[in-house]
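Selected chains only, in their assembly positions.
Order of writing sets the labels: A and B. Residues in every chain begin at 1.
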Amino acid sequence: MERININSSKRNELIDITAKISRLVEKSGIQNGLCFLYVPHTTAGITINESADPAVKNDLIKKLSELVPENNKYSHTEGNADSHIKSSLIGCSVIVPIENNSLALGTWQGIFFCEFDGPRARSVLFKAIEC
Amino acid sequence: MERININSSKRNELIDITAKISRLVEKSGIQNGLCFLYVPHTTAGITINESADPAVKNDLIKKLSELVPENNKYSHTEGNADSHIKSSLIGCSVIVPIENNSLALGTWQGIFFCEFDGPRARSVLFKAIEC
């Protein structure tokens, strides 16, 4: 298992980690298989979406904050109940197929670490199998 | 890896692909294992839900469009910011266990390709492992 370190700089932020994951896939030597990414945090997530236009990630952040506002009479008193809820809506793991020693992402797809309670030092766990 | 081709006919549409996936599982010869499905698109998703009553998929489409309306002062200017957001809420991959060379779906479960920016020609990637 490999661990990718990420430093977020805002409370809500989508960070493109595609290049980091691609390098780990290359290094693994796996020609055809599956890549598994796991976020060991409860106020963050991981998603795959368009990486070409940064407006897409900003729209996602804005909509999530509309649906799950920072202040909303929550029971959890640490001021980040919204961050926990966003984490469960987005999810903390993704799988991506590997083809010819590369991520089989679609043309417009990138992999984003989703920070919902930054800035913080974070990590993503990486596993890959040949299959 | 196998590639399933799908043609959607509406902007928002849930398409039951259970039969197609079942045939690939049978063809794989795998008795017990896991099936991985991956959508290489940024304005689509994949989910597992009730396939018996078509009202369920219509309710899901309607609720998603209420939560994430098509027009909502988005930054992304291609007219499909909502489609990208829905994609991240639903997710672009699922796993399903395989038992006795069949998908171990629950009684009411079906696998649905989720079109959020159709009509388009789409695909789903299929991988399965014995384990």
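Here are some notes:
Definition applied: contacts are C-beta pairs under 8 Å (C-beta built on N, C-alpha and C of every residue); 3 or more make two chains touch, one makes a residue touch a chain.
The structure displayed is predicted, hence computed values, not measured ones.
The complex is built from one repeated protein sequence; 2 chains are visible, and the structure file as a whole lists 3 copies.
Basically, only the chains that are shown with their structure count from here on.
Centre-to-centre spacing of chain A and chain B amounts to 20 Å, using the average Cα coordinate of each chain. The touching residues of chain B, when paired with chain A in their complex, are 1, 36, 38-42, 67-68, 72, 74-78, 81, 84-85, 87-89, 91-93, 95, 125, 127, 129. Across the interface of their complex, chain B is touched by residues 32, 34, 47-50, 53, 55-56, 58-60, 62-63, 67, 89-91, 94-97, 99, 104-109, 129, 131 of chain A.
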